[in-house]
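One protein chain is absent from this view; the other protein chains keep their places.
== chain A ==
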Amino acid sequence: MSEEQIKNLEDQFEARIARDEKIEPKDWMPEKYRKTHIRQMSQHAHSEIVGMLPEGNWITRAPSLRRKVALLAKVQDEAGHGLYLYSATETLGISRDEMYEQLHTGKAKYSSIFNYPTITWADMGAIGWLVDGAAIINQVPLCNTSYGPYARAMIRVCKEESFHQRQGYEIMIKLANGTPEQKEMAQDALNRWWWPSLMMLGPTDDVSVHTEQSMKWKLKRKSNDDLRQQFIDQTVPQADLIGLTIPDPDLKWNEEKGSYDFGEINWDEFWQVVKGHGPMNKERMKARLGAWERGEWVRDAAMAHAEKKQERKERQAV
């Protein structure tokens, strides 16, 4: 294809996106579009899978049968999201095994929030309320993103995430209205998860590298700073309502701009965790890799069995 032809295709492609048309797997797309989507969608899928670990940590110790069932269902939903997102990413010409390989070698990232430990039951509430809350703010705009399979996946994912968020908040309500010990547990969880949740919405706009291109492709519709402000404005009243205190002495309502002013985020901590040196990075990777390696003989067996079955079928047909 000549340069002019490619340019022509690119113009048509951008015009389609501008008209809000969806791009489908068999459509022509610029290589950069494909690569950017593989990066973001697989990162999203990995986050769902790694995200199962901190919450999975409390399944065996959930305080009541009702909570245990709800937690199991939630973690199962996350596995489902992972599966769904891996499949959507495969439509761009990469296999799930290749994506795993990228995760295991550290080439692909996952959300840094999952590199923090879940040390009390209240962390299950805080994760649902804050982490899923921040995730929804990130993801709702993606329901209208330009790549069809991703947009459709996000519609389903968002529905379930908003259920998880309510479930998490409900755990916090119960704790905040419980005994002093329970309330303290809730406050402690909020103290530990608040700042990492703000970081989850990404670096500030002045240092965010992907924003401009992603905006054009509708992979991103609002800047990180706007999303963060939205999250804070939405969450502070929820904390007030249940009598918990946001751990930020600089947090103050700003009448003029109609939103909250907030304190300085510790970006050194953010980059430390992103670079692999958070409290649980090594543990999380060890758990994922361990499951993968321990499962190798199982996957081989399933493959061998399927081949044998196929052979038998073919022999019978002859």
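Please note the rule applied: a residue touches a chain if its C-beta (ideal position, glycine included) is under 8 Å from a C-beta of that chain, and two chains touch if they have at least 3 such contacts; residues count from 1.
Throughout what follows, contacts and distances are computed from a predicted model.
Peer 1: Out of "L-cystine transport system permease protein", "GerMN domain-containing protein", "RNA polymerase sigma factor" or "Phenylacetate-CoA oxygenase subunit PaaC", flag the one the UniProt entry gives for the chain missing from this complex.
Peer 2: For the chain missing from the view, the UniProt record says "Phenylacetate-CoA oxygenase subunit PaaC".
Peer 1: Tell me which of A:61, A:107 or A:252 is the one touching the absent chain.
Peer 2: A:61
Peer 1: Among A:1, A:209, A:298 or A:317, which one touches the chain that has been omitted from the display?
Peer 2: Answering carefully, the residue with contact to the hidden chain is A:298.
Peer 1: By the contact criterion defined above, which parts of chain A meet the unshown chain? Give residue numbers in ascending order.
Peer 2: The list for chain A reads 49, 52-53, 56, 59-69, 72-73, 75-76, 79-80, 82-83, 86, 121, 171, 174-175, 178-179, 181-182, 287, 290-291, 294-305, 308.
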